[in-house]
Structure formats: C-alpha cells, structure tokens
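Just one protein chain is left out here, and the rest sit where they should.
Read from first to last, the chains carry the letters A and B; within each, the first residue is number 1.
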Amino acid sequence: MSRKINLTLKVWRQKNASSSGRFETYEAKGIDTDASFLEMLDVVNEQLEKRGVEPIAFDHDCREGICGMCGAVVNGMAHGPEKETTLCQLHMRKFKDGDTITIEPWRANGFPIVRDLVCDRSAFDRIISAGGFIGVRTGQAPEAHSVPVGKDKADWAMDAAECIGCGACVAACPNASAMLFVSAKVTHLNVLPQGQPEKNKRVLGMVSQMDAEGFGNCSNHYECEAACPKGISVKNIAKMNRDYLAAAIKA
Amino acid sequence: MSSNGLDSRVPSGPIAEKWTRHKFDMKLVNPANKRKYTIICVGTGLAGASASASLSELGYKVKTFCIQDSPRRAHSIAAQGGINAAKNYQNDGDSVYRLFYDTVKGGDFRAREANVYRLAELSVNIIDQCVAQGVPFAREYGGLLDNRSFGGAQVSRTFYARGQTGQQLLLGAYSALMKEVAKKGVELYTRREMLDIIVIDGKARGIVVRNLITGKLESHVGDAVILATGGYGNVFYLSTNAKACNVTAAWRAHKKGAYFANPCYTQIHPTCIPVHGDYQSKLTLMSESLRNDGRIWVPKKQGDTRSPDQIPDAERDYYLERKYPSFGNLAPRDISSRSAKEQCDAGRGVGSTGQAVYLDFRDAINRLGKDVIEARYGNLFQMYDRIVDNDPYKVPMMIYPAVHYTMGGLWVDYNLMSNLPGLHVLGEANFSDHGANRLGASALMQGLADGYFVIPYTIGHYLASNKFEPIGADHAECKNAEAEAKKRIDTLLSIKGKRTVDDFHRELGLLCWDKCGMGRNKAGLEEALQKIPAIREEFWSNVTVVGSGEELNQSLERAGRVADFLEFGELMVRDALHREESCGGHFREEHQTEDGEAKRDDANFCYAGAWEFSGIGSTPNLHKEQLEFNEVHLATRSYK
Partner (left out) sequence: MITKLAPFFRSSVFKKQLVAITGLILVGFIIVHLAGNFIIFLGPDAFNHYSATLHAVPELLWIARVILIVAAIVHIYFTIVLTIENRKSGGAGRYAVKTTHGETNFAKKFMILTGLLLFFFLFLHLADFTLGEKTVEQTTLKGVDLGLYGLVWNSFLNPFRVVVYLAAVWCVGMHLSHGIQSMFQSIGFYHNRYTPQIRSASLVLGAVIAAGFSLIPVVIIVRHLMGGPTV
C-alpha cells in the first residue's frame, strides 16, 4: 500500500562542465511510496520551478530500465541500493520517512560532468566504434539458418548483450574502470560464430580505445557486477582478458 | 492511385513483382558520385540507425542526429516482444503472402497494399541481416531460431531476444552505425534536437538543430533529409513511449508543407501496468507476448472485491476467450483494449481504481511449471513486481490499456518520400504500412525494412533524378529558420508564468485520453477541439521555464515539445472528428455494430487522410489518398 513520506535531499548542483559544483539541500515532502525515484525528482523539480529555481538536471528517457540513460549515485551507490535495478525503476518504498538522501552524478574522468547529475558518456560510443560490431554490410547476410548457434553460446551472448550502457559499472568501480561494459560487448560478439573473424581485432581495438578514454584499470574488485542493473557478470571480464591474451600472443 | 494531387507512386504490375520491378526501374547513382551527396538523417531508432548505416556503406556522406546522449538509447530500445518475419521456420503455413494478408487485415483495410506487400517481402532479409550482425535471437537447443506467436496472427512468426527484442535489434543497427562513424562515413551529432527543416527551391535541404548542451542553434544542409523521429504517442502525456518521444520534428516539417496523414490512428496497447497516481510520469508496457500464456479475466460480479484466488473459475469471465474463441487472448490490440475498457466501464474492473483486469498465469504455471514461465517472461515479471510490489507468480497481474503506438504520421509515397520533395520519412514517423491498427511485432519490422532495404534504393533514385545547387549552412533560409527557432525559444523563456510545462502537458494529455482515446464521439471531440486552443493560449501566457537558452535546460526542451503537442493535438482531434467511421484504433462510438464491434464505412472513408497545414488555428486542408484493395478484399474484420 502506498504511503506518503518526507525526505531531505542533498543534491549535487553544478552549472556546467567548467564550473565547480556543490551540494544543495532540498525538502521533498509528501512523496508517494509508489513513485519511482525519478518521479520523486520530477515532483521536487516542479516545486523548484514554481519558486523560480532551476530544476535539477538529470538524464532519463525510457523510465523502464532499458535505455540506460538514467543513473545517479544515491547514498554512495550507483543506481541506489536495490540490486539489479536502474534508478528509474527504484521505487520510493525502499526509503523511510525522514531519510536523508544524497544524490551525486557518476564521477569518473572518462565521464565528464555536463550539468548537475548529467554526465557525458560518449566515451562508450567511441569504444563501440573501435570494434564493437560485426563488419557485415547491409545485404551481405547469408540465410539466418545457415549458421546454427548452440543454445549455450546464444544464451551467453544474450546475457552479455543485455548491457544497457548506463555506466554504473564505471561509477561503482573504485578505479573508475570501464571493464565490465567493454567486456560485455566483446563477449557478446566474441562467443558467437558470426563474431569470430574479427575476434582479435575487436578486443585489441576496444581495449585500446577504453584506455585512451581515461578510465582506470581493473583490479578485480567486482563492485561493477554488484552495481550493474542488468547483472552483467565479471565472467565477461575474464573472457575478455582471455581473448586479449590470445590476441596479444598471436600479434 | 492519386487524388487531390497525392500521387502514391505505387509501381504498376502484379503485387508480388512491384518492388523487384521498381528496383530495376529506379535511377542509380554511380559509386564514385555517391560521396558527393550528403544525406541528413534525424533519428537513430531502428529506422534512422539502419538507414544511416546502410547509406554510409553505399558511399553517401551521412549526418545523423539524435536527442539522446547516444544513438543506442533511441526509443526503439524499449520494444520488448519481438519482430515478425515470414520465414515459415515453424512449418505452420506462413508465407510472405500470409504476413501481407494479416497485416492488411490487422490494419483494418486502411493501409496501402503495395507497401505492406513489400514489407512482408523484406521481412525475411531483416532476420538474415540481424543474425549476421550478431543479434542474439532466442534459439532452440538445435541451434536454430525460435519463434513465438503474437496477437492478430495464427502462425508463429515472431522472432525475439528474451523480452528485449527492440534493444537487441537497435544495438545491432547501432553497431552498424558506429562502424560507419569509425570509417567517417557518418558524422554523428548526439544531444541535438531538430527544430526546423530547411526548404530551398521547394526541396528539403537541411535542418536546424539545437545543441542541447550549449543551446547553440546550428544549421546542417545536404541534398536530402530523412526523418526517422518516431511516433507522437506522448501527446497523451501518459503513454508507454519514452519521455523524449515527440512530434516536434514531424510537426515542424508539417508546418513547412509536409502532409500529416491519419493522425487519429493511435494504438492503445491492452497490456500495460494500470495508472496509480497523479505523480506518474509514464506507463509501462507488459509485452503482448504475455498473452501467449496468460489468461485475461474479470470477476463476473460487479464490484467483486474478493482477492483473485478467492474467486472460483465459475465466477470468472474470461471475456476474450468467450467473445473471440478462435483468437482468444491473442485477439488484436484494438479489440483486446476495447474489451477491457468495456468490462471496466461495466463495473467489473479490479484493483483500487477499478480500472484494471487480471492477466493470470496460474494455469500456465500449473501446466508448464514455474521454470518455463520464468525462462519466458522472467524479466517482465520482475519488472512488474518492482513497479507494483506484487509477485505475479502468485497473484495475477493487473493490466489496463495504454497509449502505445501511432499509426498516423507524415504522408509518404511508395518511395517513402513525403509530398515535400527530398523529405523522406521512415519508421513510426510515417503513416505508411499499418493502416488503422498495427499488429504486434510489426513496427520493428517496418523500421528496419525502411532503413536497411527501402531507403537505400529510393533515395538514390531521388538524388539521381534531381539537380542540386550547392548551398552552405549560411544560406539565407538557414538564417531565417535559425532566427525563427531562436524567437520561439526566447518567447518561451520570457513568459515567466505560474504553471509548469508538465502541468500543461498533463492537462492536454488527459483531455486527449478522455475525448480522443479508446472511444471517441462527436460531442467529445468537438469539446476537445474547443478546449485545446484554450490550453494553448494559456500555455503561451502562463508557462514558466526557468533558466536560459544557452545551457542544458531540460524544461526548455520539454516546453518546445509541449508547445508542438498543443498544436498537433488539435489536428489529431480534428482528424478523429472528420472520420465518421470506426476502424482499427479509431473507434467512433456512433459507428459500431450491435455487439459493439467497429463498423467501417468503406464507401466514404476508404482513404488515407493527409492534412495540409494552413496556419495555427485555421482549418487545415484535407487531401485524400484513395486506397485500393485488389489482393485482400475489403471485408469486415472478424476474429471470432
């Protein structure tokens, strides 16, 4: 059953990439526990706007946990405290009346802050450009059934492909490393028969772009896996490491 | 084939050969010349991403734009259920012809036959293409592709990737796009919102966009423009669409001369999570695939407040199975949605608001076991539980219809070009293939068919058939369009009223839902037609948008979109008012059979209605494209 709760929000406000930010405190009163976290921010924003205060900028689009656009660090945790849940799918019933909630953007050198809770994740796109695809041109494809894919491989590829590119793994990693994201894409394509011809090129290219973007290195903390809203496994990091070593040896 | 000057340019010949012949008849651009052409593509959903990638592969220079921070986040990502293709892998009698037939019938005979046939024909290539890209479709133990069935079809032809088909297809198209970005064939512009279209010498030559981070207005010019900007379902405020879905791109093109066809054709999806509070910002779809195993029912008694497990079978009304025995729970969307409304209007709805029906998996779990159901729908069940805080393995889900898809859109000919030369419209943004109702799993198919396999041919024909004066982004038309966009932004910022943008949006949305939603009637539509201009007027005098135009300003972005919805909503209502018949998603209460089924009027309304803009507040001109049905004969749709 839904209830109404009152909260205190400490929100990171930063005007743009070059200005320095600080925390502002806002009262969020009468929040319905059935509301999502973003709906709670909507309510707060409407109140701010009515007072002539600039609303809190935050990224979002689908609001159903699939586009990967939303995300903030809530009380120190990327996407908040609930396991395998994006911020848009986190509901206020997970909080208690009177709670203070601290909300910050993803912080990492690879993700410069754009404004308030919004950061720039275009590094991920550049990493995909560096090899996160199968180089087939439109019209070149053979009949879909000409290459059967064992269910185990298909399932693994799908598990890895579930990554929504939200960046929570980077936000949660003590090293701000993008290994989980990168490995999810490498694995998705490298386990499939269709991905074999470009397997080595892919892993080398994507890792080198990842490094160039200023993300940290992985020291196997596994925080990323725990924060990932899609439960992407660090098994993929191991697979990428293995593919990388194999590619390096062959090179 | 044409009326009032609307030439659909459908090629002659037997339906099965039209596309093949047309491909041969169209002019080609020779490979060396392709790179001399620049194509502007707005949108990176299935339609836009696949088009951009394919055109770049051919050698054209492509500039691609989207609102989100990454092309991968376009709204297509949210599609859950699947994509149709006439592969007949199940050996259950599917064929290109049957898919074509189902789609025309499903669209309630308001789609253009030739387009639908081409769509069915290309569906098989789409699956091949996506598999080659590494899209991890569900497979059987033998390693071959699995299928499921979807509403409105009696064969199993839907390919899927768990409950994330749209995501996987989009990631496939996105990866193809990013491959071309790396090769510098595509220049990618993210966090850009298109605010106007640039028309020079009667041809669409470019766009004006706002850089959403810096607020700067930029003009981009080329030789042809593609809009793949999705649907306008958010005119209803609450819908299953992503928050950034808008009508702005299409509407601004409309104001520059492109006709808007059938805006009243909106699809209400039967299986969504019911509305639960006024803070609610969007509705969540539960994939239609759930209807494969879930049974829909309401208590037979009005106002029955017992918990569902206390209601014995004899006191439940499985109304879809009862009314439509051959399709049962898989009846098409418009029919399922309306039936749910009927039950709730009759006081048999469930849940705290009485605006919900049960979708029950009890029998399927007993028959197949929880594991099987979990493997099929695990993520959907989890999503439901998270939102509603109820475990659907134990308690039946509660569902209610919600706005989901818009069949109407910019009018296009067989080549997917609008009446404005050079302006091509793909995917949900055009009106072409679904008539008055879209079958499940057909939107993804259409977006990809348009982008991968149609536009690469037809745009070449347009480019080869026309001469283009070289122009730059400093052309007077660009400057004019930029100035106009700037003026609009400045106005929005200067009003400094009392009501928020969302407040207006909610008001408009509720009005549209009440008067132009699942059921429509003359009085209601006329009332809406009175009220919308009034809301619009208040908006332009009492909206508040805090902040400036030279920075990331999300309220300003929304304000611009809502302003367009306020103009567009009027057209949608007007279209619904003029169409004095019921067809597909457009149900005019005055036009129904005795048992409450939609009654079409083929004698008077067998046309696509394309509206021409004639100024805000002034009555637009209607152009009719008469529809001919030579293959699938006009008949009353029956799913009994």
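Worth pointing out:
Note that contacts are C-beta pairs under 8 Å (C-beta built on N, C-alpha and C of every residue); 3 or more make two chains touch, one makes a residue touch a chain.
A quick note: this is a predicted structure, and the numbers were derived from the prediction, not measured.
Although it is not drawn here, the omitted chain touches the following shown chains in the complete assembly: A. Remark: the omitted chain is touched by one listed residue; of A:6, A:19, A:109 or A:196 this is A:109.
Remark: the residues of chain A touching the chain excluded from display are 10, 23, 73, 75-78, 102, 104, 107-110, 172-177, 207-208, 210-211, 214-223, 225-227, 234-235, 237-245, 248, 251.
Note that only the chains that are shown with their structure count from here on.
Within the complex formed with chain B, the chain A residues making contact are 2, 15-16, 32, 34-36, 38-40, 42-43, 45-46, 48-50, 52-55, 57, 59-69, 85, 89, 91, 93, 114-115, 118, 120-122, 124-125, 128-130, 132-145, 147-151, 154, 157-158, 161-162, 164-165, 188-189, 192, 194-195. The residues of chain B lying in touch with chain A in their complex are 50, 53-54, 57, 68-73, 75, 77-78, 87, 89, 125, 127-134, 136-145, 161-162, 164, 167-168, 171, 174-176, 178-179, 181-182, 188, 190, 213, 242-244, 276-277, 279-282, 284-285, 383, 386-387, 389, 452-453, 456, 498, 500, 502-503, 544, 546-547, 551-555.
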